[in-house]
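One structure, as structure tokens, below. Some questions next.
The complex is shown incomplete by one protein chain, all other protein chains being positioned as in the whole.
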Amino acid sequence: MKTSFFSDLLATLFDRPLWLEATPSAQPMHELCKELLAGSGEITGMRTARTILSRYKSMTKEEKITFFQYLTEELDVDASAIIAAARQYGASPDARGFAKLSEASEPPRQEFLRRLNRVPGATGELVRMRLDLLGLCDKYPEFARADIDFVHLFKSWFNRGFLVLRHIDWHTPANILEKIIEYEAVHAINSWDELRRRLLPVDRRCFAFFHPAMVDEPLIFVEVALLRDIPGSIQAVLAEERHHIQPAQADTAVFYSISNCQAGLKGISFGNSLIKQVVEELSQEMPNLKNFVTLSPIPGLSRWLEKRAENHDEIAKKVLVASENGDGDVAALRDDLRALASVYLLEEKRSDGLPIDPVARFHLGNGASVHEVHALADKSANGLKQSCGAMVNYLYDLKTVEQNHENFVTQNIVASSRSVKAAAKSASMKRGTVANV
Amino acid sequence: MKTSFFSDLLATLFDRPLWLEATPSAQPMHELCKELLAGSGEITGMRTARTILSRYKSMTKEEKITFFQYLTEELDVDASAIIAAARQYGASPDARGFAKLSEASEPPRQEFLRRLNRVPGATGELVRMRLDLLGLCDKYPEFARADIDFVHLFKSWFNRGFLVLRHIDWHTPANILEKIIEYEAVHAINSWDELRRRLLPVDRRCFAFFHPAMVDEPLIFVEVALLRDIPGSIQAVLAEERHHIQPAQADTAVFYSISNCQAGLKGISFGNSLIKQVVEELSQEMPNLKNFVTLSPIPGLSRWLEKRAENHDEIAKKVLVASENGDGDVAALRDDLRALASVYLLEEKRSDGLPIDPVARFHLGNGASVHEVHALADKSANGLKQSCGAMVNYLYDLKTVEQNHENFVTQNIVASSRSVKAAAKSASMKRGTVANV
Amino acid sequence: MKTSFFSDLLATLFDRPLWLEATPSAQPMHELCKELLAGSGEITGMRTARTILSRYKSMTKEEKITFFQYLTEELDVDASAIIAAARQYGASPDARGFAKLSEASEPPRQEFLRRLNRVPGATGELVRMRLDLLGLCDKYPEFARADIDFVHLFKSWFNRGFLVLRHIDWHTPANILEKIIEYEAVHAINSWDELRRRLLPVDRRCFAFFHPAMVDEPLIFVEVALLRDIPGSIQAVLAEERHHIQPAQADTAVFYSISNCQAGLKGISFGNSLIKQVVEELSQEMPNLKNFVTLSPIPGLSRWLEKRAENHDEIAKKVLVASENGDGDVAALRDDLRALASVYLLEEKRSDGLPIDPVARFHLGNGASVHEVHALADKSANGLKQSCGAMVNYLYDLKTVEQNHENFVTQNIVASSRSVKAAAKSASMKRGTVANV
Partner (left out) sequence: MKTSFFSDLLATLFDRPLWLEATPSAQPMHELCKELLAGSGEITGMRTARTILSRYKSMTKEEKITFFQYLTEELDVDASAIIAAARQYGASPDARGFAKLSEASEPPRQEFLRRLNRVPGATGELVRMRLDLLGLCDKYPEFARADIDFVHLFKSWFNRGFLVLRHIDWHTPANILEKIIEYEAVHAINSWDELRRRLLPVDRRCFAFFHPAMVDEPLIFVEVALLRDIPGSIQAVLAEERHHIQPAQADTAVFYSISNCQAGLKGISFGNSLIKQVVEELSQEMPNLKNFVTLSPIPGLSRWLEKRAENHDEIAKKVLVASENGDGDVAALRDDLRALASVYLLEEKRSDGLPIDPVARFHLGNGASVHEVHALADKSANGLKQSCGAMVNYLYDLKTVEQNHENFVTQNIVASSRSVKAAAKSASMKRGTVANV
């Protein structure tokens, strides 16, 4: 870290100037919007923007629908103007023509949103606005047109180069920590004491991406456990009473929970480089670390087993029945479950050739490999329900991660360890036997 | 300032991860560019981006021209594809069609630049890249098409809501201060001692806008002197030996120098709200301040006087001759000069109805008014040369600034004080007399 | 805030250098202590200090007693050496003699503690060491000699000029906030949700003093409520559901809880200037604030009433009985209780002439006045027990605070409002009547 001067920059980013207080206004919303788009004065414009954003917050659902209709219909492009400009540019491709074409083909709502965003603090409000919009797209499919422009701008604003990686620990401000509690999507954090147990011990780490214009809001975060071995049980990792190890004694970093925080940023991905960057941070801090793995849920496994059961896969049936009776019954079938889960992860694909499991797609797309599958790894009610208690380690090996990624993206090849391959094969063989009967 | 946690965010924004080191590559540049646009993996993409940016830096001018030609021609829109998409959307305006149209009408170079920008530190490099591009646009006018996309993205990235206002003072890091010395465009700072005199005294202030992704680089800054009266001489303001006053005793804040720093951000304006925000900061800190004025150059005055002199305006001739002999001779003509300068500022307009003086356009556009004109206000060689030593105070009165702005923008009305109006009138009358002879 | 550079200073204050790791040592403790005192090398000395501090932490109570005996007896002054040096200095008061006298009269344990304190993080450990010592002084009264030297050094190290006032809010790091929960001594904070309610609302504030060498530990903190009037009920102030007001609408700041945090710093007072400084901070932020008051417990009231009851004060008896039945019964006696509490606060003194109530001594010593007494102000079990539910507002009026302090300290005068004086008088008269019967 070079400069504490710069570190203060953000502090002022959110000091809202007094002249920017929203002024109560009796004007109808669409007039304010027109004014914002028409206005040339930056100061007036910022004040109008502030007023629009404040007004929006207190709108009813119906008013919001009207507002989004306005965005969708009134601030849309004019197809005929585009055609005219494109024809002219096609005939004579000069800068002037290109400028006209650019102007014609960008819907005014993009400029509208950019002008709203001039106001300090607006970025977060626009993310929440889009969350409303997303919730309405099912009923009002035409709103998806406006959504395309939100996404377009968010991709520009939340460009990877603007994101910041931060350690989250017990010294982190409480207002951020309560967001961590709120946004944890994999293994719920039920109290501040539980949060403390995930952050304070020397063998735990947490990292998050932030954006400079939304510093109160993590975008995505990952929780890490430092261990002596690759773990096969999330309950062991999260146990209230457990032996803490010194970081220097660990050989394995486990990413046991990754949570996206901003539903309003759906479709703008941050996770791809997060793990990679965290792997590097941890490697530098602790050269003793040899393995970087996840301990991941297999969210679609039970559903897939159900389908197999419907198709008379007796083992799948048994496993499902056992898992309804609790982990005790599953224990007897652990090899079968492990084998089935391996098949599910390695062989079951969508029509586009990618794995059907969303978590698998995420990690394999990052260049990880399927390293080990564990039955009885998540004995919680939720774990038994979604995957009969099975979990999987994805391995991030810096030496192969690029090649894995390339193979996965271009040829849909799923990288995996011998052990998992063997498990999948054994299941296929059994299945074969069954089928032959 | 709420949170020191967040203030550390930026610190890590510029820690370039090791895996992001540019790797030497023998691939031709245009192949790297294609790869960047084609690639789906974020990590590989960031590494390619890093390689392109590093390669670019070591390019010859010829290679850069080839690179920009590639951007301009190869990464341009396809007019016929736009026309097709626009037709379809015009016929049936649904989200799918809109997505297609959006995609068709955005030139691939925008996505190309966004992907380059994923790399930490890239934003500043892209600003420098555009500076190169601007330097080539005269000779290669087609490059202006690529420039339109740079501007488009910069307007989004350097959105007012992302900018940060910072005090610059003698506690500011040296690497920033040397930029202030370098970028000062109005009254040159010739040494660190001179800089110290502008920053350290209790009756001096300096403010700058920064962007979180370019923290080493001020975007624009303004220097302020606190005084007991509205000043009429820049030499008095900047005198090495002068009486320092306590801030609490000042009634006037003088913006005596405003400098844009980034030539690569030409066309993306930051100045509009800077002064306004500084006025507010100062008002809060020092309620005793009554006047907020500039002491501004009149850069086009001499040229305009020359034209008048060519048209047989005898007074203009005399003033020009006097100013060549130094400020002593001008003293005798100070009223004439003041009157002529007033005419120049209030009455001389471009074909679009705005004043011909660029500094006047800037401040009047911000809502300031022409408050007072001073002869013998800048006795430096440069001052005598550009304006026969005359300078002007623009007044920022928070009560009228909005209305002034509106009148100026919509009706080209130049707000001015009685005193300046009277001076302009007196000149016009004299002129009238002369003409009648 | 001028200096972000400096703000990083502390960050490194606690980076313990590697060479300072405590090295396991088989040496007996008293030999390590001798070595520390004898040694001249700073590096070796710091390592020895680190070893002593680490060793101390793992000592049994018996070992600690031995250690303090060593401090008390072995590292004491030599009275005869002092007498010799003082005689010589008395006879010929030169610098050399003064140096000898200084050296002779300072017990070696002071230098011993100073050398321990050279190690990063030692200050906090020495505070905890003294806490152990204090716990042993009753049984080992001679340890009070060592304690005098701890106090002597702490007064120097925790000099008011080294203390730092900090806002505590919901943006404060969790590790500090959990200390606030732990140390709250007046109105217990039972959960993070409750803490949040005391810190997050716009009409709440909290301030603490810190020391740069013990940044993880608040020394003392005060909780503030912003209100529209001087409050007479702590339950109303702390109500879970209550109307939040905008700071600009408040006219009263209530210090409703002040807690000392470090038992190991007993006798080193920080509170005196804390409230005064907070009053000033709040005044600057909110010029609308007119009243600065406490809402304080009256911890000795019930005990005092019991004594009166024993002396046949029938009203005191009634009040005590009523308060055992809950606040409902007290309601009927509220005027009596208020009158008695006023007497207690204004008239009951210790042998040194100061009020017997410790909270009263604290605030009156700061220059506050007894402003109002409220019955039924603390309906909690604890409130009813300690003061039959009565509480008191002490008023901090910046105009009179100095004079009040002076009068209190020099003449034991208790400043109070007319209303409280009248209440006390009414009680005395009743008492008079009763007595006359």
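In this document, chain identifiers A, B and C correspond to the written order of the chains, with residue numbering beginning at 1 in each.
Here is the rule we go by: contacts are C-beta pairs under 8 Å (C-beta built on N, C-alpha and C of every residue); 3 or more make two chains touch, one makes a residue touch a chain.
Keep in mind that what you see is a predicted model, and the values were worked out from it rather than measured.
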>> So one chain is hidden, and I want to know which residue out of C:Ser156, C:Ser191, C:Gln246 or C:Asn325 touches that hidden chain in the complete assembly.
In response: C:Ser156
> Who touches the missing chain here, C:Leu36, C:Ile176, C:Ala225 or C:Met391?
Replying inline: C:Ile176
> Looking at the whole complex, which of C:Glu142, C:Asp229 or C:Glu285 touches the chain that is not displayed?
Replying inline: C:Glu142
>> In the complete complex, the non-displayed chain touches which residues of subunit C?
In response: 1-15, 17-19, 40-44, 46, 76-77, 79-80, 82-83, 86-87, 89-90, 93-95, 98-99, 101-102, 105-106, 114, 117-123, 141-142, 144-145, 147-149, 152-153, 155-157, 159-162, 164-166, 172-173, 176, 210, 212-213, 215-216, 269, 272-273, 276-277, 280, 284, 367, 398, 401-402, 405-406, 409
> So which bits of subunit B touch the chain we can't see?
Replying inline: 4-5, 7-8, 170-175, 177-178, 192, 196, 199
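By definition in this document, only the chains that are shown with their structure count from here on.
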> Between subunit B and subunit C, what is the separation of their C-alpha centroids in Å?
Replying inline: 55
>> Can you pull out the residues of subunit B that are in contact with at least two other chains?
In response: 1-5, 173
